[in-house]
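Submitted below is the structure of interest, expressed as structure tokens.
Only one protein chain is missing; all other protein chains are in place.
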Amino acid sequence: MRHDEEPRIGVFVCHCGSNIGGWLDVPAVAEYAGTLPYVVHSEDNLYTCAEDGLAAIRKAIKEQDLNRVIVASCTPRTHEPLFQATCEEAGLNRYLFEFVNIRDQCSWIHMSEWDAATEKAKELVRMGVAKATRLVPLDRSTAPVELVAMVLGGGITGMTAARAIANSGFEVYLVERRSVLGGLLNRLHKIWPTEESPRQLLDGLEADLEANERVHILTGTEMVDLKGFVGNFDVTLMPVEGNGDGLDLKVGTIIVATGADEMKPDGLYGYGEVEGVVTELELETMLREGNLPEIGNAVFIQCTGARGQRVTYCSRVCCMTGIKNAMELRELYPEASINVLYRDIMAYGISYEELYQRARVKGVGFIRHPKEEPPRVETGPDGKVRVTYRDVILGRDIVQDVDLVVLSTPLVQHEDAKELAQMLRVPLGQDRFFFEAHVKLRPIDFASDGIFLAGTAHGPKDIEESIVQALGAASRSLTFLKAGQVLSEPIVAVVDEDSCIGCGNCIEVCPYGAIELKEGGKRGQVAEVNPGLCKGCGTCPGACPSSSIQQLGFTDEQILAMITALANGGD
Amino acid sequence: MTKDESVLIIGGGIAGFQAALDLAAAGVQVHMVEKSPSIGGRMAQLDKTFPTNDCSICILAPKMIETYGHKNINVRTYAEVQKVSGSIGDFQVEILQKARFVYEDKCTGCGACMEKCPKKVSSEYEMGLADRRAIYFPFAQAVPRVATIDKDACIHFKTGKCLLCVKECQAGAIDHKMEDEVITVNVGAIIVATGFDVYLPYEMEEYGYGRYENVVTAMEFERIINAAGPTHGHMQRLSEDKGRPKRLAFIQCVGARDVRHDRPYCSAVCCMHSTKEAMLAREHHSDTDSWIFYTDMRAFGKGFWEYIERGERDYGINYIRGKPGEIIEDPETKDLILYYTDRETREVRALEVEMVILATALIPRADAPEVAQILGIEMDEYNFFKAPNVMMSTDTTREGVYMAGYCQKPMDIPDAVAQGSATAARAMEAMAQNPKGGTSQKEVTA
Amino acid sequence: MTTFEPEIVALCCNWCSYAGADLAGVSRIQYPPNVRILRVMCSGRVEVGHIIRALEMGADGVLVTGCHPGDCHYISGNEQAEKAIAATKEILTVLGMEDRLSLEWISAAEGQRFGQVMTDFVERIRALGPNPMKEAKVSRGNPGDVPGRLEDLVDRTGVMYCLECGKCEATCPITRMEIAYSPMLIVEEALRDLPEELEADKGLWNCITCGLCSHRCPSGVDFLEFVRQAREVETSSCDRCAHGGVFHALAGIMANEAVSQPGRLDWVEDGMEVAEKGELLYFTGCLPYFEPVLWDVDVHPAGALGSTVRVMNHAGIVPVVMADERCCGHDLVWSGQSGTAFAELARLNVEAIKATGARRVVFTCPEGLRTFAKDYPRVLGEDAIDFELLHITQLFAELIEEGRLELPEGTDEAVPLTIQDPCRLGRHMGIVDAPRKVLDSLPGYELREMEHHGLNAHCCGTSSWLNCGTFSKRIQVERMTQAEDAGADLLVTACPKCFSHFNCTLNEPGSDDTPPKPAVEIVDISVLLSKTLGLEGGGDR
Amino acid sequence: MTEDEWEPKILVFCCNWCSYAGADLAGVARLQMPTHFRVLRVMCSGRFKPEYAFKAMEQGIDGVFVLGCHIGDCHYLEGNHRAKKRFEVLEDMMVHLGVEPGRIKIDWVSASEGVRFQAVITEFVAHIKELGPSPLGGGR
Partner (left out) sequence: MSEEARGVVAEVLAKGEVDGVLGLREDEGAVGPHYFRKGDDLDSLVLSPKYALPLVLRWFRLHSPDTRVGAVLRGCEERALVELSKRRQVDLEMIEVIGLACTAEEAKECGCVNGSPTNVMIGTPTEGLPERREFLALPDADDGARLDYWKAQYSKCIKCYGCKNVCPVCACEVCMMADHGWVRGGSLPPKFATFHLIKAYHMADRCIECRECEAACPVSIPLTEMYGRLLRDVERRFDYVTGADPEQRPPLLTTLMDEPILEEEEEGGG
């Protein structure tokens, strides 16, 4: 069964439970697929991606002697590798496969238009079939991986990741902008639940890193340029101050552990105008430096600037920080009345719920205020701060003059994160934190291979969760480092030497310098593509006036076939 | 160094998959042991997952298949770990491969035997809402798609007769004389990722679970709205009218944050999955109204709070702070009346709904104590596996044994996945530091 | 040695006897100064409670004077007085104090008679000697052991665990009718350290201590204990006690060791075998006093006493009954008046029981059982109670199980009945199965459970004779309706108080627009059992 | 084919890393949009060449929409730069040709902008509906 024989296409249309089948006529799409040229087999299945669906594909390939397979279901971004592997298992080259997205880009976005959605699914399948007829078998190539990792950000997350990689036997560069490791933890007074000072946690870690000669700690340094791809990134590092000479590195994987800042809630609850209104970290700084004034009573205001006030998200850790510090004040001043004004206490899990209970037992007051009626803070009499808030249970407003108002504000992404994101070619989410590959199943990966994410750079989380993600990102890096090589998709460019005149347009638009001129062709010089460097973007065929250079898997012929299939609809 | 490295993973859920796939990609040999006949874990029972409302099986199936098919991962289903000895870098593990009375390599998964088998028992996968036969797959997308005979249910093992399934099976894959066997494997590290059970609130009489048919747990509701579930995705009541419930009430923290039933902890995911289920109910039928009764609306993860606000804004979910005091069933209509306090007017109100979904506590597996005893690791007072160093939540009390997912503490799927990868890193570190017999890396880095 | 000068209280009706007294004065008729006259508009105004509390406070004698029959300015006031005084005499006969009370009719014109009556009564009391309550060492007042500060109370009762989840609010039968009251609100007031708001009537005193909220509270707040102690902190007066605070006063009196109760065992009829010493003691509680105190609501729970003994005798048990059994003190504990009186009652009762050598003490009233089991150890020490405590239904269940009560064969007739689980038996003590075992074994009856039963049962509306008001009545009507809805003809009670409260509401003369009363008959479980065994002579239902 | 029967046929080029992922996110968020567009996935917006627009419109496609990564976000560094420049020339030609320039459009949608994808698609489809069938279409 060779590819250049006449195409024998099998089309498998997925119900995806009710996600597709519930919103468009899947059987009709399968039946329509059967009528298309070169389609010799078409069926619909409840879950094509499940074992029975894959078994149906394997069975059809063998029994119907298929040399092309099309699956119409969800999105290639998550399921293409699975179906390609299934084709390979059944003896069919994995690139004689075309994916048609009729769920995320059809059934789910046209839920009230059964007929139009079914019609659209049919046309998408027709486009898929048109492309499938012009597919050719391809083979993946492997590229070596630089057995060195790099971690951006020297907080608890970055340090943990670096140690894990080094302990597994690989060299790692830990790059930190500031002059000292530790990140946000340096600004904490005590950490919960161990009640130890952050230094105790950091010192042990820092000692391990310094002792391990596979770890290279580069403080006061930042990345200024990045080229290359998973397995071999070319990184340019520069010292933050002064004009010391830069450092060029070749690394296999990169872990983004750049952390986050505490939001300064200017204009909220009198912050910045009323004396005695501080943020959690400012309180912890006072506690750490021992210059906290005498506290008769204090009020903590949770969710300052969060959940719709300034940012849209809940910052996960400010409730616990608030409660920890409220208990700290109760400890220092047992007679002080400490009240926490909250909307919802995010004391999730076991230890946080226990801390919340211990705070109540210790006498910390918890008063819930409705979202629509936030507390009001203004300068009170004789140096006090007047807080007016509504106690829903008592059903009336309460006015308190306190010595201190502590605002629990959310963690926010660094101001200049956009620059780093662009250098890394990774997106930021709506909440400006780094946007991971899949929120549920690939939380610490980016869409582009070889770059991983951990800690508060991914979003607000506590120390233990940051350490888990740090270890996770280390493991993700180790899968590349220990494998030593990386498989690259064969969707690279190829040159038709008969028609290429060596004009060099393609060379000029190639961002990776993957094309060079060599002797040959009709005009004595032709372009030649180095598959190892070519990352399969397809910009060069876009610049070639004579279609001499093509991108495998996305050739002009295939794209034109899809356009024509779409255009002449009915006929 | 990597050639003879191997790791045992107990539990074939999403955390186990991530650990297994990371280790396998890094060239480590993985032995995965799963107690039930198919891998997939709890996530396989879910209809959708928050906050993206992705179809759960759709994002899980690829992981199941990739894990089962991976050359470096040896998956044993319907098997349990019996004994563990040795220490970090060099554990000897005895695995009991329970007889499933079906030859894995012969069975094609056609399912013909199941039609013929006369014996029906309640299906654990369907949370008891539907039956399965004595010979069965736990669910349609099971991996491996191999039948299994439940010895306690099968008539043959009682009367010596029947064997209808054997007659039906063209592949000749069924053999009632198969026996349990014990396999020993030698591994450098062990990862336990056994997940959780769902607390069934029979003892909370005020909510009438077990007495009123239309009071269900959240996992049961997930099965009801699942297209592959007992009702084929039709949202319907369990009372024999099988009517479509237009008004749903969700009660949070049932048996959780509950000192009276000595379970003071918060299960971390219920506020989210109740909102999800209310959204899906509205998606199934646009005239469905939902009320969620909560104490703290705990949506703290990435994109979670925006999800809750979308639930309120776009799906019309009514969020009411305050737990209902009790539920009374109207004997004729089987509808349910909830008594709750309206926080603003402070009146006690009665809300009449057609179905109540209890977001019950999620608790460690019933056999967690045995697993802990076999592994020689300690548990905390609620039977979660204990992390001696709170900051290193992957490490159990025994060196070389790591843990991931809900068996360690309440967490959602992304945290379980991250911890899956984390235990893979810890295992690789452990094996690098304690190679079997080789020179310890320790001196180099000490 | 000085002669005993009795202190006498005279309650004189304004129109006749008071005028008579003035006439005596005008006529300069002399009579001993020991009498303190207290004017009431009519002798009918005098309640049992006034007389009992006067005696509790140490008055040596109480004289009630009113118009001659037919002369009453308010037509029938004096007839009421006659009945009240007769009921009070019944109580006092049990306490052996009946001679310290007397009722005399004196018209406005009988100045002379007034003087004579006074003189005779003083001499009579002088002859009787001083009221033993005079040197009573104990009082119902504030025990002082409960500190006044709310914050300490909060710490002691775990109220700070409250997460304001609202479940108690949505459970409480009172909140359902009166939104100004809710357990959570009281907790919030305590947490915010606002004692004055807590004390306001809508607060602490509405709670009927039925325990449903504590039973369901996920944070494990022991709300019952909080209310009990908060009431201690709040007050020692008895202005919210029902029936004029008679039961609380009787408890106060019985707490005085000097007071004996000669009439305590008058209820024992011949044919009932009882003993002074023995293995099993039957603690009757305040049943002997119930009927005279509740004379005006025509409620007869005392039938249970006889039935219980008859059943015991039928099973071959001769129970010990104590002539000097004192009130268990439950009503003091829950009305914030446990003071020193309660500790004394506990001591006296336990010593008396030990004196009889009894190893097992059986209670008809669950409130007594709970007080012995949970409150006595608090005042007498953990190991003070070294004998077994059980409720009568537990004994009956035991007897049935051991076949010592041959029940007649079943008849095809199956009268539907249901059981009211008393809060003190179910939620407080966790005893739910015993009454059901008894009822299940009774031929001719069929148990129909109410929606709310066992640990989730609804309360009969009030407890410890406190704050009996419209809420209690509505709860009682609602509860009896629930029994009717469950299809029961009989509502079986296992507590004399439930029995009394239900019957009191049933007996209430409703006006024409009040809805018809639930069609259920209230029957005490002991009486029902005794009747089924054919042991009842005449006896009350 | 009368006016009301005519349903616009629109071709949308989406780049795999940003706009295609944004389209998926719009689907996952169940953001509803008109059905008259078909997405053709390419690895990068740089793969688009104006010649496709001519081929498409010649065969009766009424609108061509190129959606790439925001400038600076391109997974392949500068693919979207090239697409933008090529597009400028194409747009000028449309003007000189007398075809409404609005028939073709280029815009940027990132992987996290599901809502933006819905907005630009809905707006473009509405605009094409307004413009009516493509005059280049050979009277389809």
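We call the chains A, B, C and D, going by the order they appear; numbering starts again at 1 in every chain.
We take it that a residue touches a chain if its C-beta (ideal position, glycine included) is under 8 Å from a C-beta of that chain, and two chains touch if they have at least 3 such contacts.
No experiment lies behind these values; they were computed from the predicted model shown.
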Omitted chain's touching partners, listed by label: A, D
Which residue of A:Gly53, A:Gly182, A:Gly502 or A:Gly538 touches the chain not shown here: A:Gly502
Contact footprint on chain A, counting only the chain that is left out: 498-505, 508-509, 517, 521-525, 543, 545-548, 556-557, 560
Missing-chain contacts mapped onto chain D: 50-51, 54-55, 57-58, 71, 78, 81-82, 84-86, 88-93, 95-99, 101, 135-136, 138
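Simple rule for what comes next: only the chains that are shown with their structure count from here on.
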Interchain centroid distance [CA atoms averaged], chain A/chain C, Å: 71
Inter-chain centre distance, chain C versus chain D - centres from mean C-alpha coordinates, in Å: 87
Length of the line joining the C-alpha centres of chain B and chain D, rounded to whole Å: 44
Chain B residues counted as touching two or more neighbouring chains: 52, 54, 257, 321, 343, 346
Multi-chain contact residues (two or more partners), chain C: 161, 163-164
Contact footprint of chain B on chain A as seen in their complex: 15-19, 21-22, 46-47, 49-52, 54-55, 74, 78-79, 81-82, 85, 89, 164, 166-169, 193-194, 201, 208, 211-212, 214, 307-308, 312-314, 316, 344-354, 357, 368, 392, 395, 429-431, 433, 438-444, 458-459, 463-465, 467-476, 478-479, 481-483
Partner chain A, residues of chain B touching it in the complex: 1-2, 14, 22, 25-28, 47, 49, 51-52, 54-55, 57-59, 61-66, 69, 109, 140-145, 226-228, 233, 257, 264-266, 268, 296-306, 309, 321, 343-344, 346, 380, 382, 384, 390-394, 409-411, 413-415, 417-426, 428-429, 432-433, 441, 445-446
Touching residues on chain A, where the partner in the complex is chain C: 357, 360-361, 363, 365-366, 368, 391, 393-394
